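Below is one structure, written out as structure tokens; the observations come after it.
Complex shown without one protein chain; remaining protein chains in place.
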Amino acid sequence: MEQLVKRINGMIHLKAYNRQRDDLFFITVEKSQLELVLSHLKNNEGFTHLAFLQAVDFLEDSKFQLTYMLYNYDIRVNLGVKVLIGRDKAEMTSIHKLWAHAWQYQRELHELFGINFPGSPRVEESFVLEGWEEMPPMRRDFDTKEYSERTFYQRPGRSTNDPKEYMKEKMYKNYAASPRIRRDDE
Amino acid sequence: MSIWTKVLYAVVSVSVATVYGLTLGGIVRKLYARVHGRFGPPVWQPFLDIIQTYSRRVAVSHGNMFFLGPVLRLAGGLGTYLFIPVIFGSALFSNFSMAGDLLLVMYFVFFGQLGMALGAGQGGHPYSPLGIARGLAQMSAFEVPFSLAVIAVAIQYNSLNITSIVAAQQGGFMHWTLFTNPLAVIAAMISILGMNMHAPFSIVMAPQEIPIGPPIEMNGSFLSILQTNRGLFAAAKLVLFMNLFFGGATNIIEMIVKTFFIYMFSVFVGAAYPRFRPEQSFRFFLKWPAFIGVLSIIYITYLGGAS
Amino acid sequence: MSNLSESKYRGFKADRSKYPEMENGKPVIDLESHRYTKLWQGPQHPGVTGNMAVELIVNGDEIVSAKTHVGYLHRAFEKLMERRRYIQCFPLVCRICVPEPDTNEYCVSAAMEDLAGITVPERALWLRTLNLEMSRIGSYLMWLGGQAGSLGMGAVGQWTIGMRDFWLDLFEEMTGGRVYHMYMIPGGVRKTLPDGFRDRARGLIVRTRKLLYDVENTFLSNAIIKSRLQGLGVITTEMVDEFGIVGPIARATGRECDIRINNPYVKYGELDVKMLTSTVGDAYARAELRYRDLHQSLDLVTEILNRIPEDGPIQADMPNLLNWKIPAGQTYVKAESTRGEHGFYMVSDGSGKPRRVFARGASYTHAISLLEELAVNISISDLAGLMVSLHTCPPEIER
Amino acid sequence: MNRKHIDEIEKQMKLANEGLPEEERKFFADVIPTRVDPFNKYWEQFLNWARSRSLWMLAFGTGCGATELRPLMTSRFDMARFGIFPRPTPRQASVFVVGGYASIKTIKRIIRSYEQMQGPKYVIALGSCTINGGMYYDSYNTINRLDYYIPVDVYIAGCMPRPEALIAGFNRLKEKIVAGECEGMNEYTDKFDWFKKNQKEIIKDWNMPDYNW
Partner (left out) sequence: MKLKDVLSPLRVWERAAKKPMTIKDPINERPGAANYRGFHKNDFSKCIGCGTCEEICQNDAIDLVPVEGQETVEGDSGLRPMIDYGRCCWCALCVDVCPTGALTMSNDYTWIADNPEDYRFVPGADKTKWQESEKGYTRSPDIQIIDYDRVDMQELKPEERDKSFIEIVKGYNKEQAMKEAERCLECGLCIATCPAHMDIPGYIAAIRDDDLDNALRILYETNPMPEICGRICTHKCETACALHNNGDPLAIRWLKRYIVDQVPADKYSEILGTDHLEDEVLNRKVAIIGAGPAGLSAAYYLAIMGYKTKVYEALPGPGGMARYGIPEYRLPYDQIDKDIDYIRSLGVEIQFNTRVGTDITLEELHSSYDAVFAGTGLHLGRSTRVPGSDNKRVYFATDLLREVTLGNEIDVAKNIVVIGGGNVAMDITRTLARLQNQKYGKVQILTTCLETEDIMPADVEEIVEAREEKAVIDPGWGPKEIEIRDGEVYGLHVVKCLSVFDENGRFSPKFDEEQKKFFKADMVVESIGQGMDLSYLSENIKSNLKFTPRGRIEVDDNFQSSLQWLFVGGDIIQGPDVIHGIANGYIAAKGIDTYLNRK
């Protein structure tokens, strides 16, 4: 595995490399060099199986991380190739020519994360949603609970008590309520 | 016998046949259930089903032809049944038997399916035409061995009157067509598999493929007519086969026993096999059964048969 | 497609000389010409596995084009998990694949353990192995019924799904749940084996084998089954990588891919799991392979039952799982479900809730890109059979 | 459901297509089904008896509940002996078993199938998800309360309810049918506007192949 990393590093600049388990490694590459790396891994290194392609939303850094999980049947190792792309108007090169099922993932990411893959077949078609009008729902800033409460009728009549507050109400109602008892009005 | 008596007799006969056919259906469901390792619905379940479908408050119609479909289907069943003498020598169950009724019956056996085709076609659901296409194609396919067998029988007994064919088979079971012309019976029995639409020839209603096919849009009372017809038509077919190939029946018990076993044949096969693809089914009928049918005619005409 | 397949797919051969007209390598289908009919197989259709739909364009009985539609079961598990604590995730994930929920439970627990660096005790590992293998049996039995039923043979389905219910009884004894077992919690399992469980399990194995003998006689060596499945949906070795095919479907083409052997997890490394492969790659080969795999699972369960330790902890020393925080990291844990590689990709950011969880189900590619490829040129009556032979499970596609 | 509660909502209710011109209202396919009252009392009682013994269930596996329908249909539990049969087409079915959660895409088909069913029609709702959202209460793609979209006759608790619980649910449905309490079909007609309003609030895309569901 170390040698493989060396070989790739000789080809392009690897941003990061880490070993999670004996059979799971991650490398991070530049966005522009992804296609090169993937086709090299597929054609020359035996990483022929694309297990999945998924995105992670790092809202704080305003980045999407795309993970391409590859598998090599000979050395029996999973290799995750990570790419960080910008979150605004996210766009990524399509790899549907490398694997025939990649378009599916790209279509899903387009719908659920709003990442565009120009040239990917049927990428504009809806995948799991129908008549969706909000922002792509898998983005971190989409609040699903709030949406659900707003849209679907919750059964009314539920109310709960916090034992903390309830016991205060019952047992020591008159005890200091203010956290800080400095008076500011004088 | 006045015409009114005859009509009255026919009504009684039709009712008995319908009840019998439906009960038979219930028994067969039970049998299938035993094969499946379960108990199955009660024997009278088909009657409840008919009442239930009949009692629907709403029935969506897709036009006049849609309405005619089930009616024509029932007409086919009635027509088939009414021209078959059910019990040899019984006035009550002789129906409107006459000279050349075999031809009429042959026509009516297929008439219902055609009527259904018209009605279901107007349902607008794409699975109906698919089912109809399959149904008509399969019908044409199993018609070949069946017609050949019937022709063989007609040649053998030199008659197109069912009553006389039955009469010719009286006097011991060795006189049955089954033994006098076994090839024709084989061809006919294979075609009854298709006619009864049990597996492996259940392609018309195949739920996993074209969810129940032609009657997919049929509902409420339309469906209840179809269900009634199913009982009647099943009885009619079985009686026809009994008359043509198994020596007919002289009393009702004999009729019940014989038809039951004829029906059991297709049940016996049906429980064990999945269904064919449509074109496999068509090819099947046009191959060996048709060949056997031809052989039976050859056997009868050239090799002389029994009579 | 290989020559073998076309010769064996008896009786049905599409004539592609006249239609559809090809333009730039793509078929042009003009629905207005009335030569084609558009059909929806599903979601409300008895021949569709689960709640999904295939949009078909047919010419007579022949499928000219197929398009899979999913999303009818989309519950947004991954989104929901992002707002649940780690411990709260495990009741959710088993719903991802209904016939075989335990693989999900295992994967998500193992992913958390991998990220948090927890070692699961020996006995818990054995119990997990037992649970996983039993769930494979249940899933295969259900599949057998589905495959026979899709071709119109009800009896086999009635038997095997009935028999699966007895396995569910065992699950119920062991875990407390019938369908959703929710047995594997992070760090271990929830219950030990009840008294007399082993004997009952052994008895059931004998009964299952007896039933499988009947199934073999009536299903696998059935002339009509053979005539319909042989040559149907042939997958070549080249397609395996192209479409990301995994599991029994890939093994039926000769590709040696069984995660239990390639990347042993739980206790599979210590068990004698054989790589079952076939070379034909059609639906019948897959059926036969699954049938053999089912027998192997029965063998494995027998062996596991003998080897589960009687004593020992069933859960690692865990912190308070209510406040459990997992250090930042990413991992991918996979397991061999009956449909193939089932994996969970989990990203943690050091908080008490996962940053991102992705469930990779084998059906994801099988039911969409592969099915759309294989469904073309076959008869509409074989579509249900093909779908079942790919063992598609819609909830794991859309999650 | 609380009767008062519904009345309250009915008062405030406004249709999604209110204010649209007549032609466009049609576009929403808001044709109110005809109300059909029960027949003569004794005749209806007899029919109800027959209906309760021949329940044709729509075989639409809408959610994970479908997984327990299969054991129910097959040899271990054998629902056929109770007069319950799966039916492949909604036109012929009388019982709709909603198997748990319904996503937006599915509820659209559920409504369509329900409307295609011929009355009297009954709905059995399985599991928590149909009652108050179940474990997907906060999901953006699943409904919370089925009774806002179609009338429901019987609820069965569980996740998933076992086949035995399903049988018990069917028994309860039979009791209700015999007692003549299952008028969901007419309820849907009477409160059609309210149901349609609820449906339209969540289903934005009403486009569907017109011959299927």
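So that you can tell them apart, the chains are marked A, B, C and D in the order they are listed, and the count of residues begins at 1 in each.
In this text, a residue touches a chain if its C-beta (ideal position, glycine included) is under 8 Å from a C-beta of that chain, and two chains touch if they have at least 3 such contacts.
No experiment lies behind these values; they were computed from the predicted model shown.
Partner chains of the missing chain, restricted to those shown and counted over the full complex, are A, B, C, D. Considering the whole complex, the residue from C:Tyr106, C:Trp143 or C:Trp159 that touches the absent chain is C:Trp159. Considering the full assembly, D:Arg172 is the residue among D:Arg35, D:Arg172 or D:Lys200 that touches the omitted chain.
Of the residues in chain A, those that touch the hidden partner chain are 155, 157-164, 166-168, 170-172, 174-176, 179-183, 186. Residue positions on chain D in contact with the hidden chain: 1-2, 75-78, 81, 125, 128, 130-135, 137-138, 145, 147, 152-159, 161-165, 167-169, 171-172, 176, in rising order. Within the entire complex, the positions of chain B that touch the omitted partner chain are 31, 33-39, 268-269, 271-273.
We adopt the following convention: only the chains that are shown with their structure count from here on.
Interface comparison, A-D versus A-C: the pair with the greater number of contacting C-beta pairs is A-C. Between the Cα centres of chain A and chain B there is a gap of 62 Å. Chain centres here are Cα means. That of chain A falls 25 Å from that of chain C. Inter-chain spacing, taken between the CA centroids of chain B and chain C, is 43 Å. Each of the following residues of chain C touches two or more other chains: 38-39, 45-46, 71, 74, 76, 79-80, 83, 158-159, 162. With touch defined as above, residues shared between interfaces to two or more other chains in chain B number as follows: 36-38, 126, 207, 211.
Contact residues on chain C toward chain D in their complex (touch as defined above): 38-40, 43-46, 50-51, 71-76, 79-80, 83, 91-92, 95, 98-99, 142, 145, 157-159, 161-162, 164-166, 168, 178-180, 395.
By the touch criterion stated above, chain D contacts chain B in their complex at residues 33-34, 36, 38, 47, 50-51, 53-54, 56, 74-75, 78, 80-81, 83, 85, 88-89, 91-92, 94, 118-120, 185, 211-212. The part of chain D that touches chain C in the complex is made up of residues 58-64, 66-68, 70-71, 74-77, 86, 88, 90, 101, 103, 105-106, 109, 113, 135-136, 138-142, 159-160, 162, 209, 212-213.
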